[in-house]
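What you see is the complex with one protein chain gone and the rest in place.
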Amino acid sequence: MAVKMDKEALSAFLVEVFPQVHEDFAIEHVEEMAVRVRLKVAERHLRPGGTVSGPSMFALADVGVYLAVLSMIGPKALTVTTGCSMDFMRKPRAHADLIASCTLLKLGRTLAVGDVLLRSEGADAPVARATMTYAIPS
Amino acid sequence: MAVKMDKEALSAFLVEVFPQVHEDFAIEHVEEMAVRVRLKVAERHLRPGGTVSGPSMFALADVGVYLAVLSMIGPKALTVTTGCSMDFMRKPRAHADLIASCTLLKLGRTLAVGDVLLRSEGADAPVARATMTYAIPS
Amino acid sequence: MAVKMDKEALSAFLVEVFPQVHEDFAIEHVEEMAVRVRLKVAERHLRPGGTVSGPSMFALADVGVYLAVLSMIGPKALTVTTGCSMDFMRKPRAHADLIASCTLLKLGRTLAVGDVLLRSEGADAPVARATMTYAIPS
Partner (left out) sequence: MAVKMDKEALSAFLVEVFPQVHEDFAIEHVEEMAVRVRLKVAERHLRPGGTVSGPSMFALADVGVYLAVLSMIGPKALTVTTGCSMDFMRKPRAHADLIASCTLLKLGRTLAVGDVLLRSEGADAPVARATMTYAIPS
């Protein structure tokens, strides 16, 4: 299966469709059934102590798998998140960016499932894992 | 088991510990093992079309169960989220506040589990459900 | 919305479609969007120490929400489980039956979501909670 939207196409799509949040994210890498996305951590993503907030980690996992789906099916903006499971395993490094490695496990006609590992930049051990499911409009 | 922090105490705690986000939330009701919390929906919580964003729903579920835990054990700010599962079931009403009804199912010495139903104000059918788990410092 | 299959119809369906396991379960109560199902705990459901095994609890939650869906839509046996999240919160009572209280939160055209609380017979505190999602054939 070929990639339908590459890094440039996905980045342009993000600016257009998520004007409020696109500056939070940078698409680092796109390949068949997988993308890597960066959360450019800023003050608004932090909790006291400098750790990245849970909602910011959720947002990164969600946008990451969403972009992985669109990279394969093209710009169907109406693809919606239907489910999420997440485990928060370690404290993110203070003030470091977070990198989400997203892999699609299933890309069906109406349903997609993707796994995500979130790591603080420069660290090996994941700070969180997530599975996101999406409904694809027909 | 008696409530250790009532609505006023929890509201004051929220202001102190989450200075960045406390204005997003209002604690509506506190009782034994249950709280009800409102997301005061503003432009920054919305996606194009006026629907509340996934990260905003996650944030509401997370803060709701966190406050339910603290209402029973007192102000242990270091209680941390360890897990989340969420199902997004309906589109929230455009521009309506979201109300989270949070119930603790387990409050152990080191682990708490709470269920959440999120509804748009004035609607019966839930827009999302969530289960949140927390580690309590000893 | 009216119930399409009552307790007797669901029980007969269970015998027909799940010949291997129907003797494990008894349908206790059926109402709009909710059912209560009993796991008739026998030696084969137990772990050493007399506690009910995880797979037996999963099986009860799964069959419970499945029957809740069919009670509303009729005997579409091809409805399949697509997702599950479960939290195991307390040790079940040794040798007591387990009762699953299942509630449908969403019953869409192609997707259903149900919540379950599992309790040992005669106990108030739930031993586990689960959310099950199903794809409904069109």
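In order of appearance the chains are A, B and C, and numbering begins at 1 in each one.
The rule is short, and it goes like this: a contact is a pair of C-beta atoms (placed from the backbone, for glycine too) under 8 Å apart; a residue touches a chain by one contact, two chains touch by 3 or more.
Just so it is clear, the model here is predicted, and its values are computed rather than measured.
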Query raised in the report: In the full complex, which of C:V52, C:L70, C:M86 or C:I99 touches the chain missing from this view?
Result: C:M86
Requested in this report: Tell me where the left-out chain touches chain A, residue by residue.
Outcome: 85, 87, 89-90, 105-106, 113, 115, 117, 125-126, 129, 131, 133
Report summary line: Per the touch rule stated above, chain B touches the missing chain via residues 82-83, 85, 110-111, 133, 135
Query raised in the report: In terms of residues, what is the contact footprint of the unshown chain on chain C?
Result: 17-20, 44, 46-48, 53-56, 58-59, 62, 80-89
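By definition in this document, only the chains that are shown with their structure count from here on.
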Query - Mutual neighbours - chains that touch chain A and chain B alike - result: C
Query raised in the report: When chain B touches chain C, do the two copies use mostly the same residue numbers, with over half shared, or different ones?
Result: same
Query raised in the report: Which chain's mean C-alpha position is the greatest distance from chain C's?
Result: A
Report task. Could you work out the angle of the rotation that brings the CA atoms of chain A onto the matching CA atoms of chain C, rounded to the nearest 5 degrees? Result -> 180
Query raised in the report: From the C-alpha centre of chain A to that of chain B, how far is it in Å?
Result: 23
Requested in this report: With chain centres taken as the means of their Cα atoms, state the distance from chain A to chain C in Å.
Outcome: 34
Query - Whole-Å separation of chain centres (CA-atom averages), chain B against chain C - result: 28
Query - Touching two or more other chains - residues of chain C - result: 85, 133
